[in-house]
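The complex appears here minus one protein chain, its other protein chains still in place.
Chain IDs A and B follow the sequence of writing; residue 1 opens each chain.
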Amino acid sequence: MHIVACIKQVPDPSQARIDRETGLVIREGVDKIINPYDLHALEEALRIKETKGGKVTVLSMGPASAEQVLRDAIAMGADQVILLSDRQFAGADTLATSYTLARAVARLEDVNLVICGKQAVDGDTAQVGPGMAAKLDIPHITQVRKLRELTEDKLVAEKLTDRGYEVVEVPLPAVITVVKELNEPRIPGLRGMMRAKKAEIPVWGPEDIEAEADRIGLKGSPTQVWRTFEPERHRKGEMLEGTPSEQAAALWQRLRSL
Amino acid sequence: MEIRLLADKCTICGACEAACPYDAVAMGADGPELSEECTVCGACVEACPTEAIYIAGEKASPQPEPRDAAGDVWVFAEQREGQLLDVVLELLGEGRRLASELGVSLACLLLGDSVDHLPQELIEFGADLVYVGSAPELKHYRDDLYAQVMEHAVRQHRPAILLIGGTANGRSLAPRVAARLETGLTADCTGFALDEDGNLLQTRPAFGGNLMATIRCPHHRPQMATVRPKVFPKPARQPGREGQVIALELPELVPWQRILEVVEEADTGPNLAEADIVVAGGRGLGSPENFRLVEELASVLGAAVGASRSVVDAGWVSYPHQVGQTGRTVAPKIYIACGISGAIQHIVGMQSSDVIVAINSDPDAPIFSIATYGIVGKAEEVIPALIREIKGSSSQ
Partner (left out) sequence: MDYFLTEEQQMIKDLAARIADERVKPVAAELDEKEEFPWELMKVLGEADLFAVWVPEEYGGLGGGVLEQALVVEELSRACSGVAVSYAASALGSFPIILFGTEEQKQRYLPDIASGKRLAAFALTEANAGSDVSGIATTATLDGDEYVLNGTKQWITNGGEADIYTVIAVTDKTKGPRGYSAFIVEKGTPGLSFGKKEKKLGIRASATREVIFENCRIPKENLLGREGQGFVITMKTFDRTRPGVGAQAVGIAQGALDEAVKYARERVQFGQPISSFQGIQFMLADMATQVEAARALVYSVARWIDSGAKDVSQAAAMAKLFASDVCMKVTVDAVQILGGYGYMREYPVEKMMRDAKITQIYEGTNQIQRSIIALDLIKKAARKNK
């Protein structure tokens, strides 16, 4: 089995602090970590390898500093890691990211399964997994909470739905995105960490994945951030007066606009 | 398109560095230097007090899709067991507004089997056209066939805008179709507007809801967006409203997945730790019966139920619901504390919530000091009023 896990480096959400004056996120001094959902993707990939044999390749697209999350992946037990990093990849939206990752997967040999976290906590879009699958023209299953049966060419998985779950069978290769209840990610051991420290992290650019220049990065991104702004903030402690009905109406008016 | 600097105007004040939401600006000796994390969002341009920063050049579009000037606004009409989801009706209200402003039609894409009763409902909620793709294989949602039909229909009829409910299914379907169509998709939008060229301005929270971003997709069609349930109000139904129902020409359906089992779990509500909204109750509710009001409010909001330690100890609700020092720590978007005084050990478990609502009869309760919105009143009166308000707004 050749399992590919895709991971993203994100600012540690547990360290996120808001500047009380400006309402903006304070980014200084915030550690960058593996996107929490992606840890479960990586853990599942490692478990599959441990029970069925094979190898785990980990992909990450990001700036040069994203190398660190790939070292963390090696410490946990990844066999091979690749950093997709190049100025031309920068500014990618979910479409360009899906394309870039899909190109990288296509360059790897005999991939059976690609596992991504359900979404990244910095963007929360949940679009790259299905987008990659579309680019690779292979099936996908989102929000997987359990793998029931896995062979070289078939996967049966439990997928969370809005009202419960479905048991879905797809032929492999396929892309799945996973939720946290799937497993508990391991803490890496000292030996793994030492191995990770010394490891060379290969970096791939557009040529390495034979990407078309106008389909990556900012150029390949149909969506543009037109502007960013602070949401209207109500100062702390706005008291809502009136009869219970009036209070309830005032509250709902504020909450529904969030 | 790139950020450029007028060096003689720059005072190296650092406003751009502070304003950059992507951490891409570093202040050098001669002014700001941009790293590859820059997305040309323009935050620095707006922040610059001396107008030393500007955006140069137009975005190079690889292959501008031929614009379909009269492209319609579409809403994906997701149905479950022959029933339309509320989010579809909510999107029809918003879609109606956009279509009218653009002077185009509002259309629905309805897929299913024997769903002949639904087009009229969609029309009465604002649709002008309903494209119906009907086949036994389309009875239930499935990623493979729905994606194939949606892609086919879009290629054939070329809408300008395609709105999809941000349900589990919608969030699986939309990115697959967008990638197939090579177009832009914005997830979880909370507001829409149009610019002077008729481009859809899609607003969504960025960075955990502390900053809003407005996204455009000017050179690709359709402009796709997902919207979570309950973001927009449900429009009023107009009985007898007329529209057109068009049978969709289906592509060859190529299944690649099998759904072996569909399990609906007893509704235990969302997981406390992961819920976007938490409604929590405390001793101030007075009785276990009043705690049921908290549960009812939670179910109306699609929220998880939380509790203070004292009511868990009193047996009104089980331990997994406990929030605080010895229970769970939560940080939802909205935390509604009902009859919770705000003992420190409770507060440490929920103080990172984005918005905190406090409902308590004691005006001096410490919970008010951390509340975004405070209501002094009896929870057993305010909660039912709030439930009525919410139900009223989604059915008017």
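Criterion: contacts are C-beta pairs under 8 Å (C-beta built on N, C-alpha and C of every residue); 3 or more make two chains touch, one makes a residue touch a chain.
Please read all numbers here as calculations on a predicted model, not as lab measurements.
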Considering the complete complex, of A:Met194, A:Ala213 or A:Met239, the missing chain is touched by A:Met194
Considering the complete complex, of A:Lys146, A:Arg163, A:Arg186 or A:Arg227, the missing chain is touched by A:Arg186
Across the whole complex, the chain not displayed is touched by chain A residues 186-191, 193-194
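One rule holds in what follows: only the chains that are shown with their structure count from here on.
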Chain-centre distance (mean CA atoms) for chain A and chain B, in whole Å, is 19
Seen from chain A, its contact residues with chain B in the complex are 13, 16, 18, 22-25, 27, 63, 87, 89-91, 93-95, 98-99, 121-135, 139-143, 156, 160-171, 180, 214-215, 218-231, 234, 236-240, 244-245, 247-249, 251-252, 254-256, 258
So, in the complex, the side of chain B touching chain A is made of residues 1, 18-19, 21, 23, 35-43, 46, 59-60, 62-63, 143-144, 147, 167-169, 171-180, 182-188, 190, 201, 205-220, 230, 233, 256-265, 267, 274, 333-334, 354-355, 357, 368-378, 381-382, 385-386, 388-390, 393
